[in-house]
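Showing chain A:
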Amino acid sequence: MILIWLIIIPFLGGIIAWYSDRLNTALPRWISLIALTFDFALLLALWFKPGIVLPPAGNLVQGSTMWLAELDRSWVPQLGISLHLAMDGLSLLLVLLTVFLGITAVASSWTEIQDRVGFFHLNLMWVLAGIIGVFLAMDLFIFYFFWELMLIPMYFLIALWGHENRFYAAVKFFIFTQVSGLLLLIAILGLYFIHARNTGVYTFDYLQLLGTYMQPATEFWLMLGFLIAFAVKLPVVPVHTWLPEAHTEAPTAGSVILAGLLLKTGAYGLLRFTIPLFPRAAFEFAPIAFVLAVIGILYGAVLAFAQTDLKRLVAYTSISHMGFVLLGIFAWNETALQGAVMQIICHGVATGALFILVGALQERIHTREMGRMGGLWATAPRIGGVALFFALASLGLPGLGNFIGEFLVLLGSFRVNIAAASVAAVGLIAATVYALWIIQRVFHGPNTFNWRMPDFRGREMIIMAAMIIVIVWLGLYPQPVFNKAGQALGNLQRSVDIIEIAKPRLSRAGDTRRGLSLFTDEAKRSRRIGTVPGVPMEAVNGR
Partner candidate 1 sequence: MASVPVEYGLILAGILFILGLLGVLVRRNIIFILLSIEVMLNSAGLAFIAAGYRWGQPDGQIMFFFILAMAATEVAVGLALALQFYNKTRTLDTDAASRMRG
Partner candidate 2 sequence: MNDLFYVSAAVAILSTVMVITKLNAVHALLYLIISLLAIALVFYSLGAPFVAALEVIIYAGAIMVLFVFVIMMLNLGPGSAEQEKWMLSPGMWIGPVVLVIILMAELVYALARSALRMPGIAMVGPRQVGIALFGPYLIGVELASMLLLAGLVGAFHLGRRDKQQAIGEGR
Partner candidate 3 sequence: MIMFKLLWLIPALPFAGFIILALTGSRLTRTRTAVIGAGSAGLSMVITILTGIRFIGSPPPGNAYVQVLWTWMSVGGFRPEIAFRLDALSLAMITVVTAVGFLIHLYSSEFMAGDEGYSRFFAYMNLFVGSMLTLVLADNLLLLYLGWEGVGLCSYLLIGFWYKDTYNGYAARKAFVVTRIGDTAMGIGLFLLFTVLGTLQIQELMQRALQQWGSGNVMAGAAAALLLGGALGKSAQLPLQTWLPDAMAGPTPVSALIHAATMVTAGVYLIARTHVLFSLAPLVQAAVAVIGAVTLLIAGFSALTQSDIKRVLAYSTISQIGYMFLALGVGAWSAAIFHFMTHAFFKALLFLGAGVVILGLHNEHNMFKMGGLRKQLPLTFWTFLIGAASLSALPLVTAGYYSKDLILYSAWASEAGSPLLWAAGLAGALLTALYTFRMVFLVFFGEEKTRVERKPGMQIKIPLIILAVLSIIGGFVETPASLGGLHIFTKFMYTALPPVVNLPLPATGEFILEIEAALAPPIGIFIAYLFFLYRPRYTGRLASTPSGSALHRFWFSGWGFDWIYDRIIVRPFLWFARIDKNDFLDLPYLGTIWAGKGVNRLLVHTQTGKVRWYAVGIVIGAILALSAMVFL
């Protein structure tokens, strides 16, 4: 039941905040803050719940032992829809991130939003509720419901409280996500009917749909449907162009949620659904995904450098950073996956903080154009110091969380694809270029326009301090996060392995995955599954 409360609390909090607007405009802020804090407390309770013993290797354990908390109620049995929410370590981390960033988003818009405060918080809280739902749903129908639920409030956040070009940005965002969402729906239905044809059971339940047998071509197309929906959210390079617009035009809280959370739903979808549901097709696709990821890393970084609008610059850095996540997910070994999860969390916090910083600057000097800034360090050293910190986090300075994420992703993917990992590493140089450019252009140099502005004070310093602590903690002692995620990722990996064992039709992609016979532990892995590296399963089975 705790899971449904996690969703209902922000949902109701939003409604109450909306109505309380009439009494006092400060009330919605407090109500949202209290609701989210309550959620946070619930999550901490889940975090400290006694750990769950890892099931023995090679067994996909279904049912309650997999989860920290689970809720499974039949809803529309005729269609096989059930209200199935479940939380494992991965979901817990992402929901924690959601609530944490939600709190910072509320706090960062404390003075920025003065217009329709209640409605703003309604939208904010509903987006958060939708995102939490996405991270918890284990029924594809429910998942799709939450997936769509988070879009519409987001659309309003951009379209009503955004900046100059907000309608264009909001519509673009909506069309991109909606079209890709429809592809997702088609793919879900396709999977649903194929599963029903195979087994006669109509169900949307994730665990039952795992391992559905289908023709390779069908699997590929369904995988593509899932992939595109998540790739648009992530975003992967050719479908990324909604992101700079949306991020730039959204209000600060909207940008924080977009960059910190909405993008993560794409990564989560790839991790939880695309690869486990369609492992063979996904691995066949992996080389292309690597190429796209590498292009995204470099292209995003170069374009970030090219921007003159500070917020747009930060937006492009997200494309670059999420390229690492894509790389890590498709590398699909423990190191890379852990790195991807770490990158998801740290990017959420660091980029969220950068957006809050940009928002704070815009509130003070009413421009985002970097050409109109310069030398702000002298007048606002705290803002400068905090910005420097997050710029360094963004460029992957060791000792900060982002470095752990990027390093592990590269380390893991190096094992799978040397070229991709090596070229992706060049992205670190490009990241240096744009991160330092921000500092130079905004805080260093002469104060040409004679800006005078108030420095960060209480509220803002608290937000920033919390985010700095998280990043430093994750940079120096990330093990608690790895422990939480490890169990969930282990389950996901095992589910894929089992599918591959159950259906002895290893494709070429299987070889790619263990193609580097050079490296010993891949060879070990193969032995466990029962193949010789580089030899397809058919040969082993004598077919």
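Inclusion criterion for the candidates: all candidates are chains of the complex that A comes from, given by their letters.
Here is the rule we go by: a residue touches a chain if its C-beta (ideal position, glycine included) is under 8 Å from a C-beta of that chain, and two chains touch if they have at least 3 such contacts; residues count from 1.
Treat the numbers as computed from the prediction; the structure is a model and nothing was measured.
For chain A, the touching candidate in this complex is 3, chosen from 1, 2 or 3. Residues 172, 237-238, 240-241, 244, 299, 302-303, 305-308, 333-335, 338-339, 375, 377-378, 381-382, 385, 392, 397-399, 403-404, 407-408, 410-412, 414-415, 421-422, 425-426, 428-429, 432-433, 436-437, 440, 443-447, 476-479, 482, 486, 518-521 of chain A are the ones touching candidate 3 in the complex.
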